[in-house]
Structures are given as structure tokens and as C-alpha cells.
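What follows is chain A.
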Amino acid sequence: ACNPSGGVRGGENFINVYTARHYEADRALYSGFEEATGIAVRALTGSAEQLLERLRAEGDATAADVFVSADAGNLWRVKDAGLFQNVATPALEQGVPAHLRDPEGAFWGFAKRARVIIYNKANVQPDEVATYDTLATPRFRNQIVMRSSTNVYQLSTLAARIERLGAENARAWAAGVRANFVRDPQGADTDQIKAVGAGEAQATLCNHYYYFRMTQSDDPADRQTIANTGLVFPDQAGAGTHVNISGGGVTAHAQRRDNAVRFLEYLVSDEAQTTLAPLNSEFPIRPTIAPAPALAALGDFKEENIPLDALGRHQAEAARIFEEVGWR
Partner candidate 1 sequence: MAIDVVAARSRGFAVDGVALVAVLATLACAAPAIAVISFALSPDREGVAFGGNLLRDGALGTLTQMLLGGGGATVLGAGAAWLVSLCKFPGRGLFEWALVLPLAAPSYVLAYSYASFSWAGGVSPIEVRGIWGAAFVYAVGLYPYVYLAARAAFTSQSACALEAARTLGTSPGSLFWRVALPLARPGIAAGASLAMMEIAADYGAAQHFGLTTLSTAIFRAWYAHQSLHAALQISAVLLIAALVFLMLERRARGRAAFGGGSTRWRPLPRYGLSAPMGMLAAAFCALLVFFGAALPLAWLARLALLHANIGDIAPALVNSIVLSAMGALITLALAAAIAVTARRSRRLGQASLFAAAMGYAAPGAVLAMGALAIFAAAREAGWIGGLSTGLALTALFWAYAARFASAGVQPIDAGLSRLSKGLDASARTLGAGPWRRLIEVDLPIAAPSIAAAALILFVEILKELPTTLILRPFDFDTLAVKAYSYASDERLLEAAAPALLIFVAGLAPILILSHGIASARAGAR
Partner candidate 2 sequence: MSTVTLTRVRRAYNGAWSLDDVSLTAPEGKVLALLGPSGSGKSTILRLIAGLEPLDAGEIRIGDQLASSVGVTLPPEQRRLGMVFQDYSLFPHLTAAANVGFGLDKLARAERDALALRWLDRVGLKHRADAYPHELSGGEQQRIALARSLAPQPRAVLLDEPFSGLDPVQRAELRDATLATLAEAKTTALFVTHDAEDALQVADRLAILKSGRLLQEATPREAYDRPTSIDAAAALGPINVFSGRVESGAITTPFGPVAAALPNGTAAQAAVRAEALALSPGAAARVIEVRPHGAHDLVRIEAQGAIWRALVPARSTLGESVDVTIQPAGAFAFSA
């Protein structure tokens, strides 16, 4: 492993992946791909923003063929920087629903996650948190915890709102939620869930899989947290719950374009999707593939339907709004 170029078993037959995902499931995907195609996968993990800068600095000399991120906003940034090339193949087009991919084919989703509301069962009824809007109402004064707005999921959540309802609405909502904070944001999603479980706050927003993972935990503390809390897919009566994708695209200067395309195709293939389903806590990108049973137990939900690139386009504005309303 100290051979820094390690992992190349297939000689020249390989692809280089920059990925901002660091899940165990990914390793299984890579070996699945290698087995299926004989193409080895070399990965460089990192934060999406830094990988983007590296890609930018390397320009046309980059070794990266595929760029993967766990957020559409970041994928859009790569596209915006001109570092993706558009691809379209039947396999991809059939595999990925239109609202979970870039309209021009710069990037393609292969898994999706939902932004859900977690509430404290003792003090909150599920219907009191049926929509994102409820979090901004005075009902929850001093009862909300949130992670920092630097986090891309928060940015994407607000960007989606800007896309659907406009910046003014988004600002009012953010300000309302901000006004309900128990304390300044700290920690990550799991910390917010725990805070709600411990009664320090009554509700929060998080990605569904952080909550889901706790339901699977052996840790008694986690079980207690789950027992104390409930999950709601918001806006089921309205626009639907905000979803985001894990996705990837072929880099503009990919030296192994064909391999890269095959990799993307593989990610949305039946095989990969079924491999992913039990390992990953995300939902499969294809409606036809059933999520793992435990995950399915969270329930069906209606998804928000907006062009994915909106998450990127409005991100800067979302950040500005958060900044202005004091949601750190």
C-alpha cells in the first residue's frame, strides 16, 4: 500500500476517480466494476471543493477521468468551471430519472438522499413538522438545532427553495429558522439528531441516512435517541421532500473517456444499484430498484422535482442569505 501508485492491477486498463464520497460501499462498487469490466479504479478522496481546485490547477494535464461528489451543487461547480464533458448513452439515460441528472449530461446521479425533519416525540406531533416551513414558525421558538450553513446539504436545501419560491421566501424562511435556534450551529447532522433525542431541542433537519444509520446501531445510546425521536418526510402535501444526489461526470480532459463512461454506466446498472442498496444507506437512483428493506421501512415519499443544476446555480446566493440572517 505504500506504493503510492498502487491498485493498478489491469496495467493501462484503469480509470482515475476524484471522489468526495468516502463510504465503504464505494470500495464494493469499484471491485464490482473491475470484475465486470477488467478496468481498475484508482481513487483519490477529498473534499469536493479541494478536488475541484486540484482539477482546475491540473487543467488539461489532469490524471482524473471521473469526478464524483455527494452533492449536486458541487457537481454543478465542476460543470460551471468547464471541467466536465457532456456524455449521453442509452444506459445512462434509461438508468437515471431526468430530474436526478444534469439536463445537458455533464453529471449523472447514482444514488439519492432526502433532507428530512427529525422531531422529539415527547413534545412534538408529526403533523406539527409536516413541512419545512413549520420549522420557521414561532411554535418552535428556541427549539431548533441546525448544523452549520457551510455544509453543502444546507446550501442545497436553501438553493432548492430559492429555485422554487424565490430568494425573498428563502430569506424569510432562513431567518425564521434562525430565530428558533437553541444555540449557534455546531457539530454535524448526527449531533443534531442526538440533541433532539436528548430533548435539548425539539426538531432539526438532516439527511435521512444519518438517522437511518442510528436505527441500525447497537449502541444503547443511539437506540435511546431513536426511541425518543421520529422522522418526517416534509412537504408531502406540497412540492415534495428535497432530494440531493450522489453523482459523477466525466472530466473535460479525461484521458480514458470510454472507461469513464463505462464506469458511470456501471454505477446505474442493475448490478451496481443492487450492490449499493444494502451497503449504502442512500436510496437507489432508479425507481425500479427496491431499497434495502430496513431503509424501505422509513416509508415512501414524494420527491421535490426541480432541475438539479439549480442546486449549484443558487448556492452562492444561498450562502449569502445564510450569512445575512446570521445562520452561521
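By our rule, contacts are C-beta pairs under 8 Å (C-beta built on N, C-alpha and C of every residue); 3 or more make two chains touch, one makes a residue touch a chain; residues count from 1.
A quick word on the picks: all candidates are chains of the complex that A comes from, given by their letters.
Just so it is clear, the model here is predicted, and its values are computed rather than measured.
Between chain A and the candidates 1 or 2, touch in this complex occurs only with 1. By the touch criterion stated above, chain A contacts candidate 1 in their complex at residues 1-2, 4-7, 16, 22-23, 42-47, 49-51, 53-54, 56-59, 61-63, 77, 148-150, 152, 155, 183-191, 194-195, 197-198, 200, 210, 213, 218-219, 221-222, 224-225, 315-316, 319-320, 322-323, 328.
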